[in-house]
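Missing here is one protein chain; the remaining ones are kept as they sit in the complex.
Let's turn to chain A:
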Amino acid sequence: MATQHSKAAARLMIAPAVIVLLLWMIVPLVLTLYFSTLRYNLLMPGGTPFVGMENYQYFFTDPAFTTALVNTLLLVGGVLLITIIGGTLLALLLDQPMFGQGIVRLLVIAPFFVMPTVSALVWKNMFMNPVNGLFAHLARLIGIQPFDFLAVAPLASIILIVAWQWLPFATLILLTAMQSLDSEQIEAAEMDGAGALSRFFYIVVPHLSRAATVVILIQTIFLLSIFAEILVTTAGGPGVASTNLTYLVYIQSLLQFDVGLGSAGGVVAIILANIVAIFLMRMIGKNLDA
């Protein structure tokens, strides 16, 4: 691949794929940018006049905006925290030789195959329902007042549901990373006098850092746009207590039929995602080098 000739050939070969991908990305992006500068409401037929930054102004001054922004970050941060820590512990557990290892591993992966809407519905109706839910039954069994998860702590409940969905992914990646750890390194640490905890923190955790970085980056991409779980469980409420940016865009563009405002929200979401990405790469991107 080193000669001039082969480089040129390589560029030519990958050109079709790159062009298709570029179109796939550029066209919707440009259209969204374009719509966000129009007064374009489906309830007001007629013209779609150019209004410049007016939509952005409305979006930023919307009282729900700050809440949605904070909720988005809390949702991402909370789920990452639970899945990384929980995933590491689960991986540690699954890495131990035990009876029925194959079955247990399969079961752990299962939540990942459940569709978000379905799992959110199951959680909402079978577990968290204050009257019929499993948790309510358990609470009554030990004689305490059932807790109405989705009404009292809507965002925390959604974080819990989403974390449950993503835990298998984190566990799986961290487990493979853990299995790739050279056993001689652990033995060397053992000879060097490191106890189980020291071995975990000095040898295992640094070894997992690269895999954890991958988990964080991939999950962040998906978690920034959590939608189905919110729609199915709380519909963003009570009030806007569990509304994130994606859901706010949905409220404005689809529930209020305001394409212009919705597009502006979409652009803001893109910018936020990029800011988060830059911070992430700054903080942990160096783990991916070499």
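Note that contacts are C-beta pairs under 8 Å (C-beta built on N, C-alpha and C of every residue); 3 or more make two chains touch, one makes a residue touch a chain; residues count from 1.
Keep in mind that, in the parts below, contacts and distances are computed from a predicted model.
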item	value
Listed names "Sugar ABC transporter ATP-binding protein", "Monoheme cytochrome SoxX (Sulfur oxidation)", "Monooxygenase" or "Formate dehydrogenase major subunit", with the criterion being the UniProt name of the chain not displayed	"Sugar ABC transporter ATP-binding protein"
Among A:Leu160, A:Ala189, A:Leu217 or A:Ala273, the residue in touch with the chain that has been omitted	A:Ala189
Omitted-chain contact residue, chosen from A:Leu150, A:Ile203, A:Leu224 or A:Val240	A:Ile203
Footprint left on chain A by the chain that the document does not show	182, 184-185, 187-194, 198, 202-203, 206-207, 209, 290
